[in-house]
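Take a look at this one; I'll ask things after.
Note that one protein chain of the assembly has been removed; the remaining protein chains are unaltered in position.
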Amino acid sequence: MKQADPSSTGRLSRRDFFKGLGTTAVAAAAAQAESVAQELQKLNTEKVFGPGPVPVTLKVNGKTHRLELEPRVTLLDALRNHLGLTGPKEGCDRAACGACTVWLDGVAIYACQKLAIDAQGHEVTTVEGLTPDGRLTPVQQAFVERDALQCGYCTPGFVMSVSALLRKKPKPTVQEVLHACAGNLCRCGTHPRVLEAALVAAGVRPVSMTRTEVIPHV
Amino acid sequence: MKPFEYASALSIESARALAGANGQYLAGGNDLLGRLKDEITETGRLVNIKTIPGLNRIEPGPNTWRIGALVTVAQIEDHPEICRVFPGLHQAAAEVGSQQIRNVATLGGNLAQHSRCWYYRHRDIQCLKKRGRICYALDGDNRYHALFTGNVCISPVVSNLAIALTALDATAVVWREGQERRMSMAELYELAWDNPTAHHSLRPGDLLLRVEIPTTRPRSAYLQVSDKHAFDWALVSCAAAAQVENGRLRNARIALGCVSPVPHQVSAANQFLEGKSLDNATLDQVADLLLAGAQPQEHNGYKIPMARALIRRTLLQLVG
Partner (left out) sequence: MSEWPAQLKVLGTRVPRVDGPAKVTGQAKYTSDVLPEGVLIGMILRSKWPAARILKIHLDKARQMPGIKAAVAVQDGPRQVRYYGEELAAVAGVSRQACEDALRAIEVEAEPLPFVVREEDARKPDAPRVWEQAPNMPPPRVQETGNVDAAFAECAAVIEGFYATPVQLHHPMETHGCTVLWNEEGITAWASTQGIFGVRDGLAGALRVDQSKVRVITEHMGGGFGSKFGPGVEGILAARLAKEAGAPVKLMLSRFEEALAVGNRPSSFQRIKLGAKADGTLHAFEFENYGTAGVGAGQATEGGGGGADLPMPYIYRVPNRRLKQTTVAVNAGSSRAFRAPGHPVASYGMESAMDDLAVKLGIDPLELRIKNDPSEIRQREYRIGAERFGWKEKYRKPGSSPGPVKTGVGVASATWGGGGSNRTQGEVQINPDGSVEVRLGVQDIGTGTRTVAAVVAAEVLGLKPEQITVKFGDTRFPPGPGSGGSVTSPSVAPTVFDACTKALDQLQKQTGIPDARGENWHVACKKLGVTPLVVQGQWRQGLSSSGVGGVQFAEVEVDTETGLVTVKKIVVVQDCGLVVDPLTAESQVNGGVIMGIGFALYEERVMDWQTGVVLNPNFETYKLPGLADVPEIDIVLLNMPERGVIGLGEPVHIPTAAAIANAVANALGVRINSLPITPRKVLAALGKIPAPKTPAA
């Protein structure tokens, strides 16, 4: 596609855009108005935004939200304080604890170390987005049954990490679960049970790290 | 973070123009955003370079592989052919941070990351690297610091990928003011050897484009030791690469990480390995050569025996 010259407003207009396309492309583009808008948006993205609040469009859990945010606002801040999605938690704000884990296009990231403005054009999924109808997913069910939670503050992050793993590797090994969850911290000590729950949810025989026997004292 | 502007670049030239004198390139953002939050880096503008086409490809080749600077560490880790052709690079990638970090961290960002020295990273300490007066690590807690340095700052390079790529004799291709510059791994970091305020040889505005890796060395390996078993910076890391014929090494390269501001490599050690098979005496001698001249500080002397163990194990893993 030829680079079209920006119009005098500094923005590429629809007319200029179409002028730069071949005939076939126009037909195809016309049929997909959405992708044209996206292309248009892309061609205008060398625009400088901020430092004050600017329009930021975020697609979260399948819904589109239009916010006014400064570029320095993190995705986590936007989710929690601007969209009221408090599932992802703030534990450290430094990409070290995983309490803020969300999916960006289906892979786990730290929402605290991603700018909201930099997450535009992507699909964000929070823990709330795993259960739109309120029913527990197999991972969540396994967490409850195996008691892979205590205070629960780290739990949404772990659920997102484990769920992301199972999408990629439906029958993970123990090592793969450990590798996928290395970036999630817990202070209450749920670790052995997170491992169990991940394997149970995957339908893999759990190598139970915690064995217990309650015996009477006589 | 202090306020900043944000723009997405569609070409390298516009990225450079948009960054100007004070802007910073934003790729994965793991390092940069952390620095902005702790106010150890200041900028008026972030230029998103993820929208520049052509920098995120993994291109295999019979003699050379090209890996774009915007390829994520997760993509490197997950690439089945990289695992087979450059196992050392795969192992190094797998140890970078956590899954969440690897999913956004880029090759370029990993190579260009700043020091992790806790004096440098502290928001209220103006150390030498931040153009302050002194290196606080020298008389302070230097357990994580370097055994070698050409200047007063003793903060070591911590990029896992840099060490693996050094052993693989990779070349970094850097865009600098309209020109492509080719740098060996050594050249990519050499400025940090002499200059306490440098983390590498990149200048403001430089953009890492890709890394080119020759396929000359079919065997490679990477190992590290940390305090924890996962998601922890290496205390010492080691990478090696070579051809192995009948148990003998050819064209071997061995490098250490976290002991020097640059990937630590000694040509005498590489040359010594030529044609050798690995017995205890050889392994000891390589370690002697690679660690010759090490100057431990008060708290980091342990890196010497730790490095010796890693050198031995990495080479043994190399020959399989």
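Just so it is clear, A and B label the chains in written order, and each chain counts residues from 1 on its own.
The rule is short, and it goes like this: a residue touches a chain if its C-beta (ideal position, glycine included) is under 8 Å from a C-beta of that chain, and two chains touch if they have at least 3 such contacts.
Model, not experiment: these values are computed from the prediction.
Taking the complete complex into account, B:Y136 is the one of B:Y6, B:Y136 or B:Y222 that touches the chain left out. Annotation: of B:P218, B:G247, B:G275 or B:P305, B:P305 touches the absent chain (contact as defined above).
Listed by residue number, the positions of chain A touching the unshown chain are 70, 72-73, 77, 80-81, 84-94, 96-97, 99, 126-128, 130-131, 134, 136, 140, 143-145, 147, 149-156, 159, 177-178, 181-182, 184-195, 209-217.
Contact residues of chain B toward the unshown chain are 1-3, 116, 118-119, 122, 124-125, 136, 138-141, 143, 225, 227-233, 235, 295-302, 304-306, 308-310, 312-313.
Everything below uses one rule, namely that only the chains that are shown with their structure count from here on.
Inter-chain spacing, taken between the CA centroids of chain A and chain B, is 28 Å. By the touch criterion given at the top, residues 42-43, 45-52, 70-72, 74, 93-95, 98, 101, 104, 107-110, 113-115, 117-118, 161, 164-165, 178-184 of chain A touch chain B in their complex. Here chain B touches chain A in the complex through residues 1-10, 14, 18, 26, 29-30, 33-34, 36-37, 44-46, 48, 50-51, 74, 94, 97-101, 103-104, 230-231, going by the rule given at the top.
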